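Note that one protein chain of the assembly has been removed; the remaining protein chains are unaltered in position.
Chains: A, B and C, in written order; residue numbering restarts at 1 for each.
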Amino acid sequence: MANTTIDDVTWTSDEMMAVAAARELSDGTVCFVGIGLPSTAANLARTTHAPHVVLIYESGCIGAKPDRIPPSIGDGVLSVTADAVVGVPEIFAYWLQAGRIDVGFLGAAQVDRWGNINTTVVGDYGAPKVRLPGAGGAPEIAASCSRVIITLRHNERALVEKIDFVTSLGHGDGNGERERLGLRGHGPQAIITDLGVLRYDDTHRQFVLSEVHHGVSVDEVRAATGWNLVVADSVHETAVPTSEELRALRSFTGT
Amino acid sequence: MANTTIDDVTWTSDEMMAVAAARELSDGTVCFVGIGLPSTAANLARTTHAPHVVLIYESGCIGAKPDRIPPSIGDGVLSVTADAVVGVPEIFAYWLQAGRIDVGFLGAAQVDRWGNINTTVVGDYGAPKVRLPGAGGAPEIAASCSRVIITLRHNERALVEKIDFVTSLGHGDGNGERERLGLRGHGPQAIITDLGVLRYDDTHRQFVLSEVHHGVSVDEVRAATGWNLVVADSVHETAVPTSEELRALRSFTGT
Amino acid sequence: MTAFSTLAEAIAHNVHDGDRIALEGFTHLIPFAAGHEIIRQGRRDLTLVRMTPDIVYDQLIGMGCASKLIFSWAGNPGAGSLHRFRDAVERAIPSPLAIEEHSHAGMATRYATSASGLPFGILRGYAGTDLPSVTENVRFVTCPFTGESLAAVPALDLDVGIICAQQADHDGNVMLWGITGVQKETVLSARRSIVLVEEIVDKFTPRVNGVVLPSWVVGTVVECPSGSFPSYAQDYSERANDFYAFWEPISRDRERFLAWMDAHVLGTATNSEFIASLQTTDFEVARG
Partner (left out) sequence: MTAFSTLAEAIAHNVHDGDRIALEGFTHLIPFAAGHEIIRQGRRDLTLVRMTPDIVYDQLIGMGCASKLIFSWAGNPGAGSLHRFRDAVERAIPSPLAIEEHSHAGMATRYATSASGLPFGILRGYAGTDLPSVTENVRFVTCPFTGESLAAVPALDLDVGIICAQQADHDGNVMLWGITGVQKETVLSARRSIVLVEEIVDKFTPRVNGVVLPSWVVGTVVECPSGSFPSYAQDYSERANDFYAFWEPISRDRERFLAWMDAHVLGTATNSEFIASLQTTDFEVARG
């Protein structure tokens, strides 16, 4: 993690990524949250610019309002602060599958230019080089949320030309695969990394670089991307984290 | 309703029917209970010889222990005395359909010699003579409970040669239809009326008269049955209601 | 976000002629007041959906609001027939009523299916009965793993779902408890929803078997005390069992039914007026 300092304020590239992800959530958004950076970003949004964001955890907690970032998706702090707690079959059937969720946050071990995600295996499925945790809630989050935001650290092993296993479908081959399969969400709209932000572009039918974080060059992003990265006509610099954002973020993460 | 008196104790034929039905439930039986006589009989069993009978109402009440007979299947007295209250989709899916119920009680407007039940319509479906309430929970109670007990008043319009509509399948045509259709419960085992008790007989492949209530002759039962009734080799008389049974019954029904 | 409004506004804005609507309640929490308001506003050609259509559906049918009923058990529980329903089905009075009937298990599956955003649901049901022969909406599918045949029923596709609940808070979250039936599924199955509550509270007290519907899935909340009368709201009221018996002879005679509806429903503007109007009638006299 690189540090950046401006006017005596210092932040890490992971903090920049969390802040950028949080800003994607407008107030009132209903958000399906996985553990780790998604949970951090969603709670950051909730305690800064989006107090009415609704956080839904796959453990069945609807409208959780934790005062610290839980280390798992099933912590007690989620259930006791939730508006409602339902069983796991219900959270997937009545809430996610039914299309009631605006935004799903997903991480990835590998992602391609169409936002297809691998969290299953590096190498061959039958003889894996690295066995990853697997699908979890991701395939249906990717399918059913109105839009999906992917967050991961930016490097050539993560943003790859071809993923080893399609755990969760993004835009498929970029030629209408979601629509052909009848998926009802619009799929991944942003890939937020520690270097910048890629957004899905309907003209190019792939993710294009749209923002770079402070101190990051477009060439650096290109070099850290495993495919031939398309760059938007105008790439702007992400607004640096405000001290309010950093204070809120650190109060959660205890740093 | 006819009255019977022995040794200064008097009971109605409906009371005899309720008592005979209650006796079908051994202690610990898990029983799916509809409103009316089934609810009366099940609660009578629970407060006399079968204190651990488990009453399940389709409103979602599991293990209800009402102190009076509720006029509907959704009375507050059922939910507040229940071991658990679940939603209606769950009661049918997780509890009835899954085959967890020992005995289902069903009423009928019409029943045939195989225990097939009509509660839908008298006359033609498209131009009904009498439109009845319809299926309710009965088709799946008939399909999924281990055994079914049918209770109704005995007359030629009720126990008929051919029912006008199959709302709930009993033994179909008596030739293995349940098995062919994959139904998992054993189907109706007894028809308890105000005149006597018919039991399903595997040899005759139909219901046969097995008991007559006190003061009722086999010929009377034959005359009140719309099909050519098969009578068991030895028909015995139902034991008359005990004063304990009558006391418990009347404390429920307020008579 | 949830809207708060009067019952009259909620019905006017959400229920249109020709809509497919459900006023659900399994004995408990039946939204009678909403049915009365639909009658007052003279809606026509409604497709009424409910597992257990009872008196309020009898009233809607008798007053000519409905052209179709989708149901699984139509009766006056513990008291007798729905005579207005029977007149419609048996004699097309006041107009023909198309019916589509299911079992409770089938209807419950349809609610859960709709709430789940699926086009169909499966159950072990209907096999060997005549029900599939009288509707297109029971079919059979084959298990792709075992080859077994199972019944399939379609989602309900509701325009409006209307329920009663005990409480809402000021943010529009809704809480109900006791027998919860298919109340949650009714709201989650419908494009638009109306929830009548006994009261609006600052904060919910946790309840046994409490079901909370978050505000962002609730369309309109109406504060409507006794909106479920003669049904009940656990911990607020008792079921008026005597009203169900009282209704039997009224409903049996169409002229008497029309006079009663005229006096107590059409002749009142709100649910409070309706409840007050009962004080002066045979019903309260019979209660003693």
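Everything below uses one rule, namely that a contact is a pair of C-beta atoms (placed from the backbone, for glycine too) under 8 Å apart; a residue touches a chain by one contact, two chains touch by 3 or more.
Every value quoted in this text rests on a predicted model; they were computed, and no experiment measured them.
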Note: the excluded chain touches shown chains A, B, C
Sole contact to the chain not displayed, among A:11, A:105 or A:165: A:165
Have a look at A:29, A:43, A:59 or A:110 and name the one touching the chain we're not showing. A:59
Can you tell me which of A:29, A:97, A:151 or A:238 touches the chain that was removed from the display? A:97
On chain B, where is the contact patch with the chain that was removed from view? 28, 30, 54, 62-63, 83-84, 93-94, 97-100, 144, 184
Counting contacts across the full complex, list the positions on chain C that touch the omitted chain. 117-124, 137, 139-141, 143-146, 148, 150, 152, 154, 206-210
Listed in rising order, the chain A residues that touch the chain left out are 35-36, 58-61, 71-76, 78-80, 85, 87-89, 91-93, 96-97, 120, 125, 128-131, 133-140, 143-144, 165-169, 172, 177-178, 181-184
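Rule of thumb we're sticking to: only the chains that are shown with their structure count from here on.
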Chain closest to the middle, measuring from C-alpha centroids that were averaged per chain: C
So what's the Cα centroid distance for chain A and chain B, whole Å? 58
Expressed in whole Å, how far the mean CA point of chain A lies from that of chain C is 42
Note the residues in chain B that touch 2 or more other chains, in rising order. none
For chain C, residues that touch 2 or more chains besides their own: 112, 184-185
